[in-house]
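Here the complex is missing one protein chain, while the rest keep their positions.
== subunit A ==
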């Protein structure tokens, strides 16, 4: 029962996978259930990590090009038409994906259950509305400027909410954020300047007219809006990746894993929780501004708690902690009711069931790939792998020698 250093073969990728399987299903090795995880997307993340950098880039470029072409191709089976205009559906999906990526920073990285994320989405929407709609008495700025402004304002709100509440843990935080989600909606109803149910019409949009003199970014023209949102989504993803593979990401994950131990290891936990909240809020605010810009109308009706819970569902569905999973989750949650209009009324039932199933069979979400937390970890890991591989090869070449040494 030597517990130190263990037998070396444990470090091969196969053994790791086996160990992970055991862990995932909570059954001893060798039982048939241990293989269950192999299906679906199991091991996809691992395979991805093993690809050389150039191949990763090649795959990424293809995926990005396809993503941009999606509303133009309008693939037959995937298309949401005739029920819903497909380019507009793409825009909705992209916004939801962006929301999920933002909320993933809060829930997935820092492990803070925020049930009121809709509030930040709402703040972003109202910033865009009040600074561009002719119904508002505020100063007007060009629409594109409202995106960074919405981000800054919501970040401010994120800090405002975070500083008093992030000293709370777990359930308490969830309840307080839930309350905050409602407060913003109620404020929109009672503050005259926010115009309650009447709302704001004719929000601004990015400049540009097409050949017929119609604005390129018309409310009904989904494709350009989708491209704009997708571009922002990609930038956000790259920046989120930078954060992930840095001190910031590590500190967040450490807080998620064991907040007390993190503090003891020198992580200023409170500060990093506020950062997670602020960054998540900022992304939520941008999403709100993008959504309301395309719709062209904002009132107090869309920002209910149920939507907030759907945001959480999107993150959990995709795989909390994994930004690619978050995109998938966000896009799916937006897509399914648009594609299958017949069942759209039952979407809460369906997502509820889906979540139950996911929790039972795949508690890490659809894409359970782990986040990479070291900017230059690849090289070190490869070196270790080469070393252990060489060792086990040696052991294989001279069996019995290992034990007698």
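By our rule, contacts are C-beta pairs under 8 Å (C-beta built on N, C-alpha and C of every residue); 3 or more make two chains touch, one makes a residue touch a chain; residues count from 1.
Following the convention adopted for this analysis, contacts and distances are computed from a predicted model.
According to UniProt, the chain absent from the figure is "ABC transporter ATP-binding protein", selected among "Electron transfer flavoprotein subunit beta", "Phosphonate C-P lyase system protein PhnK", "ABC transporter ATP-binding protein" or "Carbon-monoxide dehydrogenase small subunit". Contact with the chain not shown here comes from a single listed residue; of A:185, A:250, A:273 or A:339, that residue is A:250. Checked against the full complex, the one of A:110, A:129 or A:262 touching the unshown chain is A:262. Where subunit A meets the missing chain, the touching residues are 1-8, 10-11, 16, 19-20, 23, 239, 242-243, 245-251, 253-254, 256-258, 260-269, 275, 279, 321, 370, 373-377, 379-381, 384-385, 387-388, 391, 402-403, 405.
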